[in-house]
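As you look at this complex, bear in mind that one protein chain is not there, while each of the others sits in place.
A and B label the chains in the order they appear, each numbered from 1.
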Amino acid sequence: MAGIITITTDFGLSDGYVAAMKGAILDINPEVNVVDICHNIKPQNISQAAFVLSTAYLFFPKKTIHLVVVDPGVGTERQAIILRTPLADFVAPDNGVLSYVIEHFTGQPVTDDSDVRQTKVRPEVEAVVLTEPRFWRTPVSPTFHGRDIFAPVAAFLSLGFPPINFGKAITSVTMLPLPRPHQALDGSVLGHVLHIDGFGNLITDIRGDDLPETAGPLNIEIGRHAISGLSRTYAEGKGLLALIGSSGYLEISLKGGSAHAFLEVEVGGEIRVKKVPGRSQE
Amino acid sequence: MAGIITITTDFGLSDGYVAAMKGAILDINPEVNVVDICHNIKPQNISQAAFVLSTAYLFFPKKTIHLVVVDPGVGTERQAIILRTPLADFVAPDNGVLSYVIEHFTGQPVTDDSDVRQTKVRPEVEAVVLTEPRFWRTPVSPTFHGRDIFAPVAAFLSLGFPPINFGKAITSVTMLPLPRPHQALDGSVLGHVLHIDGFGNLITDIRGDDLPETAGPLNIEIGRHAISGLSRTYAEGKGLLALIGSSGYLEISLKGGSAHAFLEVEVGGEIRVKKVPGRSQE
Partner (left out) sequence: MAGIITITTDFGLSDGYVAAMKGAILDINPEVNVVDICHNIKPQNISQAAFVLSTAYLFFPKKTIHLVVVDPGVGTERQAIILRTPLADFVAPDNGVLSYVIEHFTGQPVTDDSDVRQTKVRPEVEAVVLTEPRFWRTPVSPTFHGRDIFAPVAAFLSLGFPPINFGKAITSVTMLPLPRPHQALDGSVLGHVLHIDGFGNLITDIRGDDLPETAGPLNIEIGRHAISGLSRTYAEGKGLLALIGSSGYLEISLKGGSAHAFLEVEVGGEIRVKKVPGRSQE
């Protein structure tokens, strides 16, 4: 039976771990198309995995199964889940790695509480905790649920078994506090760097519609630098530039170089977007 | 509909960008086989991408579609093209990334002019500039044509749409000045390092039939070192060796090590191949 399973892990590309998962999948469904999203997530970096997944899953065909194994709690009592959404299925530890997915499909108000918390899933999303060992490889290694639980579950799911066969329905799942920009009293918007991509672009949590409303240009401050106005492409002007990137977030880029290396700003670093003073009077 | 689409980019392996392209392709043609050529092209390094592509595309089945997205001008007026050759189709920005392909199929005399220039395509090659937005994702992100234009065009091409459906025929395309060796008055050949591979081998622009004609052995000078004679395999002798590599170019290799690290010669570095003096009298 055809179908697509994507894989996102922090396993890197120097071991046999990802291939062991692919083998375990193909052993159950040899016709499924296995596609890598990313295996270079920093070890155990759940929020990076959540973000990278969020930039890719929307573009896959309906009913794609996204397998995400960034799992610092492997072998402990953290739960493993299936999330069936109107677009796609997800198989992952319930540790927040699906936070952007959950936000997207539940429309939950975002938050910047510093605590991880449980969020109710909406009726159109089916959440199931994996409790049925008959879908697992045996024996299950306590250190590699990716190979022995997640991969076979994704493979059987691709064969058409309904999620509820794999365990018990649950009504709430774990959500990371997703960083969100603040609006200051002067109307400027204060955000944070969410992700640094392979080009050294700094991708922030400020979306296009979070930008201050103004007819005039904007001033963007990051590190010790200021950028005047938004660009449309990476090729405009020279030096630092700011633009709305392909996932809808404000990005800082350095033409012909790495904004990350130049600015020395890391994930979590602050960025401020201001209206240019006086312009509103024009 | 089956078929093969290869992808070459400078997106690296730490983001969701390549996967977003794969998702966009599979969303249109879920049966196509997507194969990575390379995603570790240095950011915006068009000539490196052109070279790496040239070492791989010839080995794929006829009618394979090669998608190349190394695109510093994304979102600007640079054109996006389809090139249909007797062997394979190519979908790429018209920025020179297909220079070796064009050279191969047009047999254009090579040049070492330092200017990028337009080259006429031969009748057996069909070139089309992409102007038909009905084959694109909407909205098109000005910063990610790979996902929103190139990937869907390649996918529709794999479904059998003729190239001309995607836009307008053009008669010339952009060509990088491909480095080529010179012959000196004394008959020695002066070339350059084209590419440094993952083993640290220095691959030069000197092809087997560029070598000086001589019954005797050759002397190869690179950096401050000289290598006497050509080897047949990487396993011969010890230390530095020179051989004709698997893509037909003269390569410098260090047995059990990296010639690149040892010689500290970079892409563009010079290499000289001389006849051994006196030997021709023998």
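Before moving on, here are some points about what is shown:
FYI, a contact is a pair of C-beta atoms (placed from the backbone, for glycine too) under 8 Å apart; a residue touches a chain by one contact, two chains touch by 3 or more.
A quick note: this is a predicted structure, and the numbers were derived from the prediction, not measured.
Only one residue from A:Ala19, A:Ile164 or A:Ala184 touches the chain missing from this view: A:Ala19. Touching the missing chain, out of B:Ile28, B:Leu53, B:Leu98 or B:Leu130, is residue B:Leu53. Here the missing chain is touched by one residue of B:Pro86, B:Gly160 or B:Gly198, and it is B:Gly198.
Here one chain is not drawn; of B:Asp36, B:Glu124 or B:Glu266, the residue touching it is B:Asp36. Across A:Leu53, A:Val74 or A:Val153, the single residue that touches the chain missing here is A:Val74.
Listed by residue number, the positions of chain B touching the unshown chain are 2, 4, 6, 13, 33, 35-40, 52-61, 64, 197-199, 232-236, 243, 245-246, 251, 256, 258. Counting over the whole complex, chain A has residues 10-17, 19-24, 26-27, 30-31, 34, 43-44, 72-76, 141-144, 147-148 touching the chain that is not drawn.
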